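A single protein chain has been omitted; all remaining protein chains appear in their positions.
Presenting chain A:
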Amino acid sequence: MSDELDRIRREMHAVLQQPGVRPDDSLQITRRTFIHRSLLFGAASVGQTFAWWPLLNTIDVAHAAEAPFKFAWISDTHLYPRSLNTRFVDKVVRAVQEVQAMDPPADFLIFGGDLAQLGKIEELELGVELLKDLKIKKYYIPGEHDWYLDMGKKWGELFGQPNWTFDHKGVRFIGLDTVSRGPDYWTAKKMTPEERMGHMATLDGTVAGAWAGVGREQLDWMQKTLADWDKSKPIVIFSHNPLYEYYPPWNFWVRDWREVNDVLKPYTKVTNIHGHVHQVLYNEIGSMRSIGMLATSWPWPYAPEGVPKLTKPMIRVDPGDPFDGVGWGTVNVNADDKVDVEYIMWGRKEVFVQSPEDHDKSIEEVIRPRIADNQYPWENP
């Protein structure tokens, strides 16, 4: 582990993992597997040879009030124009069909960001068109891929305010914008919008820097939003990036996780559900728990360091199967104070590693950042 990461990790541990502090017991993650009814879709619509064994790993969000309900999550579709890439389109279509087929239906859908790959109008509009087939209420938060071509202009026109809040059956939901406050790496280097987007769209790029953050004014807004909320009632916060520090070089974090924790500390039932990592992820930070969701587009490997110890890793993916390692998810909110997330990973009976060899880190590796994006013409002044 690098010295800097080690220092941050120790600090996070000291600040957040105070003795005896952990999420409320009612918020334990549970895992269960069963064959999803979307099985029928797969068999009926495409003659693929891989196994149709989607696995659902559910999180039931719990609270003692009102009726139980379920909502769905889709994120990280990374759509290119249809003329360039139809695979990603096919996967969104499938996810939409499956969410639409949920019985009982989901109360609403959260779209967790990165609808587009390069932020183009055509890509964002394609996403809207594909999601139109889903008739339930939809809420959107932005991803960095949606934002940095026109700095959120088109996204705002399509979806409105990037951060929002609403109450539903005794739960307060908050959507955060963790992507729009990146440091200005483009003006001094006179980048075109496409160049700016290109650097932002490269996960392991070294130019865009620590772009993921909540920002002071949004933190203040969140604090105000929660001020009238009972400290023991459930809160679910959606963000594109995880609200803790996992692996900063890939922005698997928000840089102001300390301040986020300060705001959330008084509340005992906080669940953060996030995208961006394209992988199964679970962590507990102080009294908050955090759950990473699958992408529909492609899975990222686990970062070389910093994977939370509480994460049971997802299974190593078959690179020859475009439907492996990806999917969508649902969140069940039960009346008996339990929270369940269901991972729907297409083509898999088992989402989680079954043996050390199932883990993508079963071959140990030491890797380092790229260099070519920091050389002419983009070298740092």
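Going forward, a contact is a pair of C-beta atoms (placed from the backbone, for glycine too) under 8 Å apart; a residue touches a chain by one contact, two chains touch by 3 or more; residues count from 1.
Throughout what follows, contacts and distances are computed from a predicted model.
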{"item": "Chain not present in the shown complex, as UniProt names it (candidates \"ComF family protein\", \"Cytochrome bc1 complex Rieske iron-sulfur subunit\", \"DEAD/DEAH box helicase\" or \"Thiosulfate dehydrogenase\")", "value": "\"Thiosulfate dehydrogenase\""}
{"item": "Contacting the left-out chain in the complete assembly, out of A:147, A:211 or A:250", "value": "A:250"}
{"item": "Among A:153, A:312, A:349 or A:370, residue touching the chain not depicted", "value": "A:370"}
{"item": "Those residues of chain A which, in the complete complex, touch the missing chain", "value": "80, 84-85, 87, 117, 202-204, 249-250, 298-301, 303-304, 318-320, 322, 357, 360, 362-373, 375"}
